[in-house]
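One chain of protein is taken out of this complex; the other chains stay put.
Labels A, B and C are assigned to the chains in the order they are written; within every chain, residues are numbered from 1.
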Amino acid sequence: MPVTRCTKMAYASADEMVFGKAVKPVKAGLGLEIGAGYTTPEVNYAPRPEAGESKEKLVKEYERITTDIMARMVQIGAPSVVLETEHVQQMSNNPEWGAAVAHAQKTIMEDYHDEYGIKCALRHTIGDIRESREYLELRGGNKYNVFMEAFEQCAQNGADMLAVESMGGKEVFDYAILRNDMPGVLYGIGVLGSMDMEMIWQDIASVAKKNNVIASGDTDCAQANTAMFIAGGLLDKNLAHTLAIIARSISAARSLVAYEAGAVGPGKDCGYENSIIKAIAGVPIAQEGKTSTCAHSDLMGNLTMQCCDLWSNESVEYHGEFGGTTVQCWAETLAYDCALMNVALDSGNEKMLRDMLAASDMYRDAQGYVLAYQNAYRVGQAIAKDGNDIYLRAKNAALESIKIVEEGARGKLELSRFESKALADAKAALEALTDDKEQFMSDCLTKYKEEVKVFKPENYGLK
Amino acid sequence: MPVTRCTKMAYASADEMVFGKAVKPVKAGLGLEIGAGYTTPEVNYAPRPEAGESKEKLVKEYERITTDIMARMVQIGAPSVVLETEHVQQMSNNPEWGAAVAHAQKTIMEDYHDEYGIKCALRHTIGDIRESREYLELRGGNKYNVFMEAFEQCAQNGADMLAVESMGGKEVFDYAILRNDMPGVLYGIGVLGSMDMEMIWQDIASVAKKNNVIASGDTDCAQANTAMFIAGGLLDKNLAHTLAIIARSISAARSLVAYEAGAVGPGKDCGYENSIIKAIAGVPIAQEGKTSTCAHSDLMGNLTMQCCDLWSNESVEYHGEFGGTTVQCWAETLAYDCALMNVALDSGNEKMLRDMLAASDMYRDAQGYVLAYQNAYRVGQAIAKDGNDIYLRAKNAALESIKIVEEGARGKLELSRFESKALADAKAALEALTDDKEQFMSDCLTKYKEEVKVFKPENYGLK
Amino acid sequence: MIDIDPSDILVRYNVKMEKEMTPEEAAEDLYPKDSTVYPIAKAIFEGEEDDVVEGLEKAIDSGKDPISLIDEALMVGMRVVTKLYDEGVIFLPNVMMSADAMLAGIEYCKSQTSEVPEPKGKVVCHVAEGDVHDIGKNIVAALLRAAGYDVVDLGRDVPVDEVVAAVEKENPLMLTGTALMTTTMYAFKEINDKLMEKGYRIPFACGGGAVNQDFVSQYDLGVYGEEAADAPKMADFIKEHGDNIVKLREQFHRH
Partner (left out) sequence: MIDIDPSDILVRYNVKMEKEMTPEEAAEDLYPKDSTVYPIAKAIFEGEEDDVVEGLEKAIDSGKDPISLIDEALMVGMRVVTKLYDEGVIFLPNVMMSADAMLAGIEYCKSQTSEVPEPKGKVVCHVAEGDVHDIGKNIVAALLRAAGYDVVDLGRDVPVDEVVAAVEKENPLMLTGTALMTTTMYAFKEINDKLMEKGYRIPFACGGGAVNQDFVSQYDLGVYGEEAADAPKMADFIKEHGDNIVKLREQFHRH
């Protein structure tokens, strides 16, 4: 599939962005339309460890998970639901395992759809298995073939939507983020990550097209989320939150590549960059926040709802709770969150609710501040402005986010001295960079080849 | 303490009721004020089974739980939190166990309060241990003494608020509810339950007063919640939801007795009758719903938020999840829910949000319809009208709820044929009842003494 | 209040799915045609104790044997009830009221003869030590009785040793346990171990809010039951296929 760069905003203004509606809604699965005026819970789950022992056990586990979720949804009257299966490695490394799981799940979902009319769809997220013990092995070779085969087989056997959390650039990013090296982060996410995505997403989109399923999207989980998790809570001391949001803003320029290469959304739940991407590309997005505390803690539990189309719990291990199995508990909570958003949409109060959701967390830390939809929109503009240059647009995003945080800090956004200092250092380092992509790339190639022993330029078709 | 019946509404109109504000706010614990303009998460938890083996293990378990919750709250910037410890039986049967747990928890909470200034309070809910293998043993005797001793010791050792889920009337209720016998439900909850509460709450309020802590409230968990759980989800076939809501409405007349006998709120989380009670008594209330799916499923996940002051997860077993321990995950979700409500309060949009919360579930089943605040208020009026007669007010509540459901069914509330029939049968049975309390009591005494072999009138000072 | 269209927010699947037939019509299709049995079966379905006894009186007057009526009329009526409950046509209170009526009928039959009916089998029921939540157990016991089993109900908060003693004394075909608290359900393991130690191998059906399949699978005799209605099904399964725990689990473990 050809790559079409985004150089314009899908929305004329930030205020047009709301949850449940996307400029380009996506039809998927059994009667579902995403971003077409209502929000839908997207339920995520992880099999119990013992279940990974054999294909049979794993299929059985996913059957239980699927039945539990569907049963709870009809019990509480939820009109629609999406199930996301994030492959455990066995399922991607042995594409027929993934296919068997997809088939088993879809069969159950079809039964429920037939019996109750519940709208539903199945997303399979293939594991990015392109790496060996020491190095990434991003292109060519057997790993790449198995990787694509996994998409193909899932698509053929019941998955309605294909996704991945790709890893391009992470070897450099990992090194850089632990050293406050923001140019390195820019290189890892913005340049290497985007280059890798361009390759894989053209291929994934072709697979999807061939099989008449949805190429949904990617997330910078490997990098921006790692930064967010290392930054942690208010009292953690592992990374300044002002740096985590720079990495996040850069990641928007990267994850956008999926849609430029043929994906149509919904973006993956853990892409906290998705508000920015929705602003640019108009695709529906999944998000997670206060109802994914089962999977992680963050500082923008409400804010992430602001313009989601699917609302997700990210992941929860399957086991029992007083209220049912975990997947039932979390699915139910998500469904009520969606019901509230859908009431707002139905009664014309969606903008009011959206604004309250954003206001809840935009002063909680610098990350929420930048991702609040009106600021996210600005980061989007900074990207679209130089949409044709993957380096420049990522750098723009970084600088715009810094500017937004600085403005915030002059208002109601409090920063610790430490956060301010980290921000100022990052700003200086980023402003000192060239505007020339080739120059930047060759400087970085030299530097990181030397400093990061696991960095192999061949992975990006370099040198 | 003397009993003062409620014969007037605390709110002049339903529309005045919102979350986070109560006519009579309650100061408790360390810097906290409940119902004074903001909502606060109330986190509930159950120790792991193994932890019950010894007092030391149990204390250690609650220490971990307490530390985990407090740590997460400061990590995400939550301004306030309440912890509720529902006693496992060991803690009430051995009052010094409960006391040791209260002391250990409070010590940790004080440390956090001192270090971070976080507002917090500790609620201890004593187990209603007044029963033997065969029968309830509600009054007099050693069980009653231990029961009161448990309140006393917790109050002396750190609990800021005392609560209980009392069981008066449940032997009759259990029999009646499984036989669609609504007069029996009225007798069990409305008459026997109220009589028992009157006795215990005068005593609990005295203990609280003596120790300068808060006598908070009771819930009809033993009866109205049993009915709600048996009624279950939309597709369950164990009890018509139209009957469950009659039991619930009656329970408001019962749980109100706590406040008439000296309690001041906040009402207990699982009292779904609390919206009605807030309307009458003006006390702050805890509620649970979409963020207590860990503990149970219900059909009004959002609606229950409509005028809560504390927002609770009901209970979750302490164990690990990807996102931390269960208490951390659920506490965080609650805290974000509260942040949203607090934004609404801060920006003057609380009524809009309340209305959306109510609208989300009021057509989901008959229960949500009656408990939607404007209808709940009407049930309150029916109770207050004959506030001095515990029988008549409970019967009024039942009949008013039937009327509300009938009205709803003429509008947007759908009922199954089965639900309508159960409602009509219940209406006929209730309308046929006398208005004379003494008559009703003596009829019921005869009937249930014969039919319910575990019913001992002495438990209520009868015969 | 704001105005919404509920159908944009939720689906009343129960209303949508409701069967065309009324429960009465559905029952009518199932009653036996025999004119002495029909009114008894119908009275059972309706939960009318007096009508049951009246029907039995007539049947006995017309020469039927009181004891055979238990199987041939009362149980037949009760099977109509159970079938319709399983199919979701009627609700639990109807089953409870029918069960009450059936038990009254059995008492009446027994009072009309000196014969003793052949027992179907005994089940011991209890709520775990430390736990007072007993309504679930009460339903289980009632449904077992309604299915014709002899129930020894030990009540709630029953010490482990008493449960074991009751099994030794009663020699039931199945033991049931109910626990709604994670702190109390561990008693099931103890009961299991003590039974094993004494050489008992009877199925131990466990259920109740706190209990889950994973937990129950951890001890040899445990079979997890999600709904009360599973209990009589388990007992029936044992009578038909023997008390192999693995097979019971295959049949009843759903998660």
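Some observations on this one:
We take it that a residue touches a chain if its C-beta (ideal position, glycine included) is under 8 Å from a C-beta of that chain, and two chains touch if they have at least 3 such contacts.
Here the structure is a predicted model, which means the values were calculated and not measured.
Within the full complex, the chain left out of the display contacts the shown chains A, B. Interface note for the absent chain: among B:E110, B:D203, B:D236 or B:D346, the touching residue is B:D346.
Contact with the chain that does not appear here is found for just one residue of A:E84, A:E321 or A:D355, A:D355.
Checked against the hidden chain, the listed residues A:E56, A:E96, A:D114 or A:E414 yield one contact partner: A:E414. Only one of A:V43, A:L239 or A:L340 touches the absent chain when the whole complex is considered: A:L239. In the full complex, chain B makes contact with the omitted chain through residues 38, 64, 67-68, 74, 77-79, 115-118, 319-320, 322, 325, 339, 342-343, 345-347, 349. Where chain A meets the omitted chain, the residues involved are 46-50, 52, 88-90, 131, 133-134, 174, 177-180, 226, 230, 234-235, 237-240, 317, 352, 355-356, 358-361, 363-365, 374, 412, 414-418, 422.
In this text, only the chains that are shown with their structure count from here on.
With each centre defined as the average position of its C-alpha atoms, the distance from chain A to chain C rounds to 49 Å.
The set of chain B residues that touch two or more partner chains comprises 46, 234-235, 317, 352, 356, 359-361, 364.
For chain C, residues that reach two or more other chains under the stated contact definition are 2, 4, 9-10, 12-13, 17, 182.
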